[in-house]
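Here the complex is missing a single protein chain, while all its other protein chains stay put.
Take a look at chain A:
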Amino acid sequence: MNSARQPALLDLRGIAKSFPGVHALSDVDFTLHKGEVHALLGENGAGKSTLIKVLTGIHRRDAGTMHLEGQPIDLHDPADAQRLGIGTVYQEVNLLPNLTVAENIYLGRQPTRLGFVDRRRMARDARALLAGYGLDIDVNAALGDFSVAVQQLVAIARAADLSARILILDEPTASLDAQEVATMFAMVRQLKAQGLGIVFVTHFLDQVYEIANRITVLRNGRLVGSHATADLPRLDLVRLMLGKELAEIESADHAHGPGRGGLCASFRDFGKRRYLAPFDLDIHEGEVIGIAGLLGSGRTETAKLIFGIERADRGEVLVDGASARLAAPRDAIALGFGFCPEDRKTEGIVGELSVRENIILALQARRGWIKPIPAAEQKRIAEEFVRRLDIRTTDIEKPIELLSGGNQQKALLARWLATNPRILILDEPTRGIDVGAHAEIIRLIRELCGRGMSLLVISSELDEITVYSDRVVVLADRRHVGELRAAEISPRSIMAAIAGTDAPVAQQERPA
């Protein structure tokens, strides 16, 4: 693609970075050429953000070398990176919405005349700069008046103008629609043609294949592969990201629960613009539906739409055959839904309240404030679940924030079980908890659906999902892209579905 005789634009060798207790990066190499779009991919905790922070001078590397066009460089702070021509655009626009477009572009380097800011020249320059990208907007209007997409384009224009060598795009398309992504990509192609090296971080595989020349994948802080896009089929990419070798995969044991019960809830053409593409989903009594996909593929978004946290702007939901309203969590709870969020601390527990109060909270909220659960009853409920779920706490009056992650998770599970829900959504129920609690939660999932409760379980652990799911819904790029049933479910078939190459899987089944 690029002449190999020339030194690479950016060459990182053996980069390592640790934080107390974690090796965020170890021995990572990364090479970026001029006129190249290089996708940097990986799941949660893979080390993408750390690498970018090393690149932009926010973190100092612990070991390794960095060369820019053959010259060794050493970054001490973000200003160093900017001086050397390394610019960054983040997912959240980090410009100032109350200033004008022109002011944002020239912030900190305004053209001056006799010591005063030359506003006219600034506006003229800004207009010319944006016109170069085919963007014709009022540069004297406040940036905040424009759509997120336009703000992103302005941010890219500013970064390219400032830096002009390397541009790092950290999930710039996360909140854009297809049309806006196309506009941004036109701009990225233009910068690429100008000879910039572009590092592109995203969760959208379609976009990777559309624009990237090379792909580098990190996992657990290590480099797992760097390939030309053309040489890396999607399935292999997904495998690299999730860390499964085909040889390791065994057909999971499908000793699954009883046959499906009646239809409990069904979602038709249910979706929200810029959030999740419309999907259809039927939930039957006593079934476990696994929800699989890469980080950012729309798993949590699915849960939040179903639970009414985000309001769907199209489609409908039928519960027991009747159309239901789903505009807030309270509506969902009234329908018999429950939701254990992934982010326990900010969305799950009420930290200073006791274990008892946390457990009865949803039940109490449903009964209404006027009908308090009697103290003795609260104690009975809390003690029962502490015993049944084996929640380790010295006292049900202990603030829940003092419990370990696994026990907090079990207490949240208890909160919903106390309401006796029909459908329980668990978002990464086993994340960040120890192995023992992990196994117990999986056992609980099986037990609950055995009693007729329906479960939607989101997990990044494909082995885990394979073990308990009757059905797996696969997501990619904020869309439901596939559904696997009983015998079809295996880590490999899930990965194939994520990669969008589900057709040949059935034939490739290995002999047992």
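Operating definition for what follows: a residue touches a chain if its C-beta (ideal position, glycine included) is under 8 Å from a C-beta of that chain, and two chains touch if they have at least 3 such contacts; residues count from 1.
Here, contacts and distances are computed from a predicted model.
K.L.:
Which of the following names does UniProt give to the chain that is not shown: "Anti-sigma factor NepR domain-containing protein", "Monosaccharide ABC transporter membrane protein (CUT2 family)", "Xanthine dehydrogenase small subunit" or "Putative spermidine/putrescine transport system permease protein"?
P.N.:
UniProt lists the chain that is not shown as "Monosaccharide ABC transporter membrane protein (CUT2 family)".
K.L.:
Given that one chain is not shown, which residue among A:P341, A:G406, A:P429 or A:G482 touches it?
P.N.:
A:P341
K.L.:
Just one of A:V148, A:L353 or A:L402 touches the chain that is missing; which is it?
P.N.:
Missing-chain contact among the listed residues: A:L353.
K.L.:
Would you indicate which residue among A:H76, A:K371 or A:R387 is in contact with the undisplayed chain?
P.N.:
Here the residue in touch with the unshown chain is A:K371.
K.L.:
Which residues does chain A use to touch the chain missing from this display?
P.N.:
Interface residues of chain A facing the absent chain: 307, 309, 328-330, 333, 339, 341, 346-353, 357, 361-362, 364-373, 415.
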